[in-house]
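Below is one structure, written out as structure tokens; the observations come after it.
Yeah, one chain of the complex is gone here, protein chain that is, but the others are all in their spots.
For chain A:
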Amino acid sequence: MDKSFQEEFTQIIKFQPPLYKQRYQFVKDLVEKYKPKKVADLGCADCSLLWMLKFCSCIEVLAGLDICANVMKEKMHTLSPLPVDYLQPSERSLTVTLHHGSVAHKDPCMLGFDLVTCIELIEHLEESELKKFPEVVFGFMAPSIVVISTPNSEFNPLLPRVMLYRHPDHKFEWSQAEFQSWALETARCYNYSVEFTGVGHPPTGMEKVGFCTQIGVFVRKCPQTGESVQSEKPTEAVYKTVFKAVYPSLKDEKYLQNAVISEVIFTAQIIKHRLMSKRKDGDDPERKSKFQPSMDYVSDCLGKLVVERNMEPFVSGNEVYIPLATIFSFPKVNRLCGTFEKLCKLIAGKVTLSSDGSAVMFNIEHENE
């Protein structure tokens, strides 16, 4: 069920950007608008829509489902976290899972989603599967929003190379009226509202044919609380998980701790560096330039703090002390930890502190130069 091919080989009418990209963009815009946390793509094929969606910062759970495991596997590694995701873990958590299974079967792993997308999916379903589809998606999964796209057969005469259907695996292609009546009936039955739109505008003068791809956006009418409904549902798993990636996130204590320690030591070293160079050269005039926001930051922060005596860094013998309170006042550290107590807890035992635990301590005895 490869969406990208189809257009490449059928079009005389060139869509710009290509139609499959327009469909993905449509979904992306929808995500931007409704900010769903959990999104499932049914018939995810080579995962390219999922790959695009992983960059949407509102999404915390992404799932893909396809009847063909091989096509999913081909590019599933693009859904893995990147090295940089480990180096700079993001604030949000994100889990991506791929399941192998049919949209005609219910599996509890598909419960609790906010948005379910079925892009160019239904036309691949056998009649028996299509019959079960509404019950599975609208009745069982019951997400707040469902997006369904499918070819508009009225557009086909404009695609000269299309004989019967746009793809040999298509079991049917619907006219606008056929799709809309199916959609309205489904919406009525499961208490959703539906709005119709599409991508791929018809040529001027032929507006009546409608969009090349017709899209129905279904919104659940009564916002049910997911919990109560879910408890009544069957819990037997029938899908097979073929891929799962948990992205490093600052919500995970392990990554948060690393990030905090690294930021604390880095900040402390900047302060120490400034303290030492001031001692060495006397008070040198501040270097000002447009390319120095972070450094100006440091002096701003330090400037404000001098008022409070106990927050000033100081040198004693071979040791430099940088009060934790000072470090905590740096926005980045502050944002990471939230509270001072949390800061202390996270760095305990990991960063060398003064005997009373109030300051980061550096030994400068063996420092070069």
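Here are a few things to note about the model shown:
Convention: a contact is a pair of C-beta atoms (placed from the backbone, for glycine too) under 8 Å apart; a residue touches a chain by one contact, two chains touch by 3 or more; residues count from 1.
In the analysis below, contacts and distances are computed from a predicted model.
Only one chain is not pictured, and the protein name UniProt records for it, out of "DNA replication complex GINS protein PSF3", "AP complex subunit sigma", "Auxin-responsive protein" or "Piwi-like protein 1", is "Piwi-like protein 1".
The missing chain, though absent from the display, is touched by one residue of A:L130, A:L184, A:I265 or A:A325; that residue is A:I265. Residues of chain A that touch the chain left out of view are 2, 5-6, 8-10, 16-17, 55-57, 70, 77-78, 80-84, 86-88, 161-164, 166-169, 258, 261-262, 264-266, 269-270, 273, 287, 289-295, 350-351, 366, 368-369.
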